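We show some of the complex, not the whole, and keep each chain where it was.
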Amino acid sequence: MDRDQLKTLLEDVRSGASTIDDAIERFRHLPFERLPYATLDHHRAIRVGMPEVIFGKGKTPEQIAGIAERLLERSPNMLATRVAREAADLVQSKIPDAEFFPLSGALRVWRDRTPQGKGTLAVISAGTTDLPVAEEAVITAEIMGNEVVQVHDVGVAGIHRLFGSFDIIKQARVIVVCAGMEGALPSAVGGLVSCPVIAVPTSVGYGASFHGLAALLGMLNSCASNVSVVNIDNGFGGGYVASLINRL
Amino acid sequence: MDRDQLKTLLEDVRSGASTIDDAIERFRHLPFERLPYATLDHHRAIRVGMPEVIFGKGKTPEQIAGIAERLLERSPNMLATRVAREAADLVQSKIPDAEFFPLSGALRVWRDRTPQGKGTLAVISAGTTDLPVAEEAVITAEIMGNEVVQVHDVGVAGIHRLFGSFDIIKQARVIVVCAGMEGALPSAVGGLVSCPVIAVPTSVGYGASFHGLAALLGMLNSCASNVSVVNIDNGFGGGYVASLINRL
């Protein structure tokens, strides 16, 4: 219930078109529980340029296709993550302009490509095995209207490539860094720049990496104060937070 | 090697005082390690308006006072965190305008109060026992030039206070949320706003909170995509990341 609806209701009360008891009942049933949240939710979608995202894992191909079609009825763009090939095929048979990215399992319909970020958003990854997570971040940042620059495979063994890309990196307004194993890359990047760094630990590694725990703890304990962290393998989250920052 | 030393070296090359091979050798041994980083570090300090911060835990009062004095020689402002009363007394005896905040143990010299943030920065905490962490975030954000608004004690038991402060919250450009126990507040806040939310888990709680682990995991797994997380009890980190975002 927005201001206009509220005004109408109050005018109805004043004019007698609505009894006071009716008005109370309408307040009791509609307002706070339903309206504000839904409204707010709706407003957010419009402002952010991004409706609900489909988390594909654990959903059937039919469910994913159904939700995708419903979302596209009220939004030009759509993103689904962690989608299996089989589900992607079904969606693409119904929505021909849906792109599928098999590395990350992302599925994207990207019709409205209005730029929304104020500057470039960089996505950096430590090794080739971190690419699926980085790709998810890139795809998310793109559909949210950002110009994305990418630097990959710049872990400790190839740190000179990071320095070789320093000009690109230092112009970014916000940086997403994806790394597994020890997770030290966000600290290295964070020490070089003064913009916010979103660290995405990946489950890449073996043994005492404990499926990304080592990288996660490393990033949380980063000596670089400009680093904040999202969940393990959460490339989507990294891209999303960075996109919000780049719109400011 | 600073700019002057580099200039001298190049002038030596031009004048023939140094052969090219000698110059290459001097480059190979000295330059890159030292100059660029120090320079960059220096630039960052100026640009960010915040030199190195002193982490007071594990340092003697004498060490803290000594570092504080050195830092103030080249910077108008100074921040130290986790400082014991005894150390604060020593610093204040030498630097009369140093403020001490016993709740969080922060110690601040705040001479240059030039605003640097573009909008308001909100710091929200779940319970009164989260206040020390929230205070650290507030003090950090203030010394970094932000207008800070605060909302406290708005955990689940008092969630109506969060709604009561909704007007304030929704105007913030970036929000820091400090919460212990289950750590659900950042998700609740993140679901209401569209700006970035920096979540700071606190070690408040008992039993299966495992010194903040429950809050940390809860925040990392937040359903709200605009949430990123810093270390447990790291109010400084939360305030720092939020300040960088508010400058964009």
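First chain written, first letter: the chains are A and B, and each begins at residue 1.
Keep this in mind: contacts are C-beta pairs under 8 Å (C-beta built on N, C-alpha and C of every residue); 3 or more make two chains touch, one makes a residue touch a chain.
All figures in this text were calculated on a predicted structure; none of them were measured in a lab.
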Whole-complex copies, counting every chain including the 2 in place: 8
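Definition applied: only the chains that are shown with their structure count from here on.
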Inter-centroid spacing, subunit B versus subunit A (mean Cα positions, whole Å): 25
Contact footprint of subunit B on subunit A as seen in their complex: 40, 44, 47-48, 53, 118, 173-174, 192, 194-196, 198, 216, 220-221, 225-232, 236-237, 240-241, 244-246, 248
